[in-house]
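A single protein chain has been removed from this complex, and every other one stays in its place.
Moving on to chain A:
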Amino acid sequence: MSASASYLARRAVQKERVRILYRRALKDTLNWAVHRHLFYQDASELREKFDANKNVEGIETIERLIADGEAAYNKWRHPDPYIGKYYRKSFISP
(Lines give C-alpha, C1' and ligand atoms only; values in the text may rest on other atoms or scores of the structure.)
Protein backbone atom coordinates (compact mmCIF):
# COMPACT_ATOMS: atom_id res chain seq x y z
CA MET A 1 0.00 0.00 0.00
CA SER A 2 2.79 2.42 0.84
CA ALA A 3 4.54 1.59 -2.43
CA SER A 4 1.40 2.56 -4.32
CA ALA A 5 1.04 5.78 -2.33
CA SER A 6 4.59 6.82 -3.05
CA TYR A 7 4.09 5.90 -6.72
CA LEU A 8 1.03 8.13 -6.89
CA ALA A 9 2.85 10.92 -5.11
CA ARG A 10 5.71 10.65 -7.59
CA ARG A 11 3.32 10.71 -10.53
CA ALA A 12 1.58 13.76 -9.10
CA VAL A 13 4.90 15.58 -8.85
CA GLN A 14 5.67 14.58 -12.44
CA LYS A 15 2.34 15.93 -13.66
CA GLU A 16 3.00 19.23 -11.95
CA ARG A 17 6.46 19.43 -13.51
CA VAL A 18 4.93 18.81 -16.93
CA ARG A 19 2.33 21.55 -16.50
CA ILE A 20 4.90 24.07 -15.34
CA LEU A 21 7.32 23.09 -18.08
CA TYR A 22 4.60 23.50 -20.69
CA ARG A 23 3.72 26.89 -19.25
CA ARG A 24 7.31 28.12 -19.30
CA ALA A 25 8.01 26.72 -22.76
CA LEU A 26 4.84 28.29 -24.11
CA LYS A 27 5.72 31.67 -22.63
CA ASP A 28 9.16 31.34 -24.13
CA THR A 29 7.61 30.62 -27.51
CA LEU A 30 5.84 33.96 -27.18
CA ASN A 31 9.21 35.60 -26.60
CA TRP A 32 10.84 34.04 -29.64
CA ALA A 33 8.00 34.59 -32.10
CA VAL A 34 6.79 38.14 -31.76
CA HIS A 35 4.71 37.95 -34.91
CA ARG A 36 1.39 36.33 -34.24
CA HIS A 37 1.37 33.78 -37.06
CA LEU A 38 4.81 32.49 -36.09
CA PHE A 39 3.77 32.16 -32.51
CA TYR A 40 0.65 30.22 -33.36
CA GLN A 41 2.64 27.71 -35.41
CA ASP A 42 5.34 27.24 -32.76
CA ALA A 43 2.77 26.94 -30.00
CA SER A 44 0.94 24.31 -32.03
CA GLU A 45 4.11 22.29 -32.49
CA LEU A 46 4.98 22.57 -28.84
CA ARG A 47 1.55 21.28 -27.87
CA GLU A 48 1.92 18.37 -30.30
CA LYS A 49 5.24 17.40 -28.76
CA PHE A 50 3.65 17.23 -25.34
CA ASP A 51 0.53 15.45 -26.61
CA ALA A 52 2.66 12.81 -28.36
CA ASN A 53 3.88 11.65 -24.95
CA LYS A 54 0.51 11.92 -23.26
CA ASN A 55 0.02 8.18 -22.72
CA VAL A 56 3.57 7.10 -22.05
CA GLU A 57 3.78 4.61 -19.21
CA GLY A 58 6.65 3.76 -16.93
CA ILE A 59 7.62 6.20 -14.27
CA GLU A 60 11.31 6.19 -15.19
CA THR A 61 10.59 6.79 -18.88
CA ILE A 62 8.36 9.69 -17.92
CA GLU A 63 11.08 11.01 -15.64
CA ARG A 64 13.58 10.92 -18.50
CA LEU A 65 11.19 12.66 -20.90
CA ILE A 66 10.55 15.45 -18.41
CA ALA A 67 14.27 15.89 -17.77
CA ASP A 68 14.91 16.04 -21.54
CA GLY A 69 12.14 18.60 -21.91
CA GLU A 70 13.47 20.77 -19.12
CA ALA A 71 16.96 20.61 -20.60
CA ALA A 72 15.66 21.62 -24.02
CA TYR A 73 13.76 24.50 -22.47
CA ASN A 74 16.81 25.73 -20.60
CA LYS A 75 18.90 25.48 -23.74
CA TRP A 76 16.55 27.56 -25.87
CA ARG A 77 15.31 30.13 -23.36
CA HIS A 78 15.03 33.59 -24.83
CA PRO A 79 17.60 35.95 -23.34
CA ASP A 80 15.38 39.03 -23.60
CA PRO A 81 11.73 38.26 -22.79
CA TYR A 82 9.03 40.25 -24.58
CA ILE A 83 5.94 41.25 -22.65
CA GLY A 84 3.24 41.22 -25.30
CA LYS A 85 -0.36 40.45 -26.05
CA TYR A 86 -0.19 37.93 -28.84
CA TYR A 87 -1.35 34.84 -27.06
CA ARG A 88 -5.03 35.57 -26.72
CA LYS A 89 -5.36 36.86 -30.27
CA SER A 90 -4.01 33.55 -31.54
CA PHE A 91 -7.03 31.78 -30.04
CA ILE A 92 -9.44 33.71 -32.18
CA SER A 93 -7.68 33.96 -35.52
CA PRO A 94 -5.12 31.27 -36.16
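Simple rule for what comes next: contacts are C-beta pairs under 8 Å (C-beta built on N, C-alpha and C of every residue); 3 or more make two chains touch, one makes a residue touch a chain; residues count from 1.
Here, contacts and distances are computed from a predicted model.
The chain not displayed here is annotated in its UniProt record as "Acyl carrier protein", chosen from "Metaxin-2", "WD repeat-containing protein 54 isoform X3", "Acyl carrier protein" or "ATP citrate synthase". What chain A contributes to its contact with the hidden chain is residues 15-16, 18-20, 22-24, 26-27, 47, 50-51, 85, 87-88, 91-92.
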